[in-house]
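Take a look at the structure below.
Note that this is a trimmed complex: some chains were dropped, and none of the rest were shifted.
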Amino acid sequence: MKIKIILPVISDIFNAEVVREAGQFISPDTEIEVQNLDKGTASIESVYDEVLGSPDIVSKVIQAEKDGFDAVFVDCFGDPGVEAAREMVSIPVVGGFQPAALLACMIAGSWSVVSVLSSVVPMIRNLARKLGVESNVASIRHINTPVLELTDKDMLKDKLMEQIVIAHRTDGAEAIVLGCTGMMGLAKTLEETASGLGIPIPVVDPTGAALGFLEMQVRNRISSSKISYPVPSEKERII
Amino acid sequence: MKIKIILPVISDIFNAEVVREAGQFISPDTEIEVQNLDKGTASIESVYDEVLGSPDIVSKVIQAEKDGFDAVFVDCFGDPGVEAAREMVSIPVVGGFQPAALLACMIAGSWSVVSVLSSVVPMIRNLARKLGVESNVASIRHINTPVLELTDKDMLKDKLMEQIVIAHRTDGAEAIVLGCTGMMGLAKTLEETASGLGIPIPVVDPTGAALGFLEMQVRNRISSSKISYPVPSEKERII
Amino acid sequence: MKIKIILPVISDIFNAEVVREAGQFISPDTEIEVQNLDKGTASIESVYDEVLGSPDIVSKVIQAEKDGFDAVFVDCFGDPGVEAAREMVSIPVVGGFQPAALLACMIAGSWSVVSVLSSVVPMIRNLARKLGVESNVASIRHINTPVLELTDKDMLKDKLMEQIVIAHRTDGAEAIVLGCTGMMGLAKTLEETASGLGIPIPVVDPTGAALGFLEMQVRNRISSSKISYPVPSEKERII
């Protein structure tokens, strides 16, 4: 199958890493292709950033379906444009939050998100409420670091580890969801470090969860409900 | 005080009625002014429509603050662009859903929404979940009529009345929220008709609730929390 | 419009301050008048105090409607007698809790109450549950100070500030509701002090919220649902 990854920012600096990381999660017969936005923002850390990027996200999802892709991953934890895109296409579309949250629900009855900045905490809380899984969320924590500064992997690992320990010991988290799709390549290392501290806590990488869900949906030939996400009616639209 | 009403569609055909209707809900020292979008859609009945209109909604809210308005009502029941706009300005901003829902919570412990089309039911459910008031919602019903066909007031009243009766008798609704800001000028008539049927059910007009909330917020000098809606950080943005 | 404020205690020592404070929240065409109880308690800090005051609260609300008032504010955060009063009159009646809680829901998705004594914490939790907004409550805190000792405004401010900081940092509150209508005249000062600490948290004054809701309800000509609060049937009653 062919999965399109829309990395919904206006720069391609993360693309190579995304391709490399995504590769480890897919099955042998799956191909992936990464694409960025023409209009949008350098990173997504506010609802405002989501609003600016969403129109182009939706049009690129529409194009992906036309180009024969079987599914689309909008590669951002805030699920920007995902609901609108589901209305406009028939193929499965997921963002970063919902697959990671649902996988976390499978492996633990109480889990925490560790994300980038305090500004995204209310956004993630809203996503959890909309998905109806809020009672499973132990806490939503952050490392006080903007997306564009996630490149220092050692510092990133340390900051995440600190929050993971607090999430477990103070908030009762039994699993962790990395709350930004830019936190790539760290889930297994974090699990090992936590295990060394006597905390056998699984860490969900949202990229892996998203690709896993899309593969599941394609093999089940099941897409978003057209009752939940109906095709928009014809009308005048000025874009 | 000066309240800007952004009617977030690309046509001005509803503007005169909005001004007339809004006038009855405001206090003597309040002025209102209505504005439409340059980019967006003829009506809003899908998340896709919201995505297309939101960037211009946000920029018009920003402009309203610059122009000295004390508060902004984004005159659509789906609250499009409201969260992003709150991030970008300091003045109070509300859409149609939240004020009506919260007023309904004040007057009844169980209330129903009656909206336009089945396509907006999942959107309204998500709004109720995000606001944390879902346990008060008896049902979300619709009259199977697009926004642009709401102009036949007699037919509209009959269809609404039919759903109101079902909402009360079958779903246990103790109050009704009109689920589209285009359903203007009918709340009191509907209350009277229902009362004649032995159903003393109050009907919330979202326009009146929105203006009431904005007046309350301005007089209380209290706006959206900047912790919930923080100012977006500086970054490259291509619009 | 004319709003009656029933300050449901047997003393009038707070009346002047209530009139002064209330004045800042009302619109130009609103008049207020304050009244106390003949039977009741010196302050309200228990359900027992509420039970003792409620019969007289209800009879004074009934009288207010007869006297031509458009709405009544029962000026106590515990909403004593409010439900019974709504059954007995047609005009809008609110207490201190519900308006403040609903305004807090508008401005933030997670908020805390800071009240007077540990004894009122279970009472406030019950109010939040009945209103159906419990999932938005981050915490219910108190300053361990009886109502009748709230007069030392400097001490009061310091104690409130301490709990506000904990409510934000530990409980994740994004807005604050002052949990006693006796905590007058402090909301803006508290906001400024918190802001100076880097916490841009709005503080809801329940008096302002109550008056705002009543004005909204009067201008919307919408009162409590007579399905939720039906007129009690005729029967023998010995008072």
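A, B and C label the chains in the order they appear, each numbered from 1.
The rule is simple: a contact is a pair of C-beta atoms (placed from the backbone, for glycine too) under 8 Å apart; a residue touches a chain by one contact, two chains touch by 3 or more.
Keep in mind it's a predicted model, so treat the numbers as computed, not measured.
S.K.: Assuming the 3 chains shown are copies of one sequence, what number of copies does the full assembly in this structure comprise?
M.R.: Full complex, one repeated sequence, 6 copies overall.
One rule holds for everything that comes next: only the chains that are shown with their structure count from here on.
S.K.: Note the rotational component of the Cα superposition from chain A to chain B, reported as an angle of 0 to 180 degrees in steps of 5.
M.R.: 180
S.K.: Measuring from the mean of all protein Cα atoms shown, which chain centre lies nearest?
M.R.: B
S.K.: State, to the nearest whole Å, the distance from the C-alpha centre of chain B to the C-alpha centre of chain C.
M.R.: About 26 Å, centre to centre.
S.K.: How many Å are there between the centre of chain A and the centre of chain B, using C-alpha atoms for each centre?
M.R.: Spacing between the chain centres: roughly 30 Å.
S.K.: Starting from the mean Cα coordinates of chain A and chain C, work out the distance between those two points in Å.
M.R.: 42
S.K.: Can you pull out the residues of chain A that are in contact with at least two other chains?
M.R.: Those would be 122, 126.
S.K.: Show which residues of chain A lie in contact with chain C when the two form their complex.
M.R.: Within the complex, chain A touches chain C at residues 121-122, 125-126, 134.
S.K.: State the interface residues of chain B toward chain A in the complex, per the touch definition above.
M.R.: Listed in rising order, the residues of chain B that touch chain A are 10-11, 38-43, 45-52, 54-55, 58, 81, 83-84, 87-88, 118-119, 122, 126, 129-130, 132, 146, 148, 227-230, 232-233, 235-239.
S.K.: What does chain C use to touch chain B in their complex?
M.R.: 24-30, 94, 98-99, 102-103, 105-110, 130-133, 135-136, 168, 174-175, 187-188, 199-205, 208-209, 211-213, 215-217, 219-228
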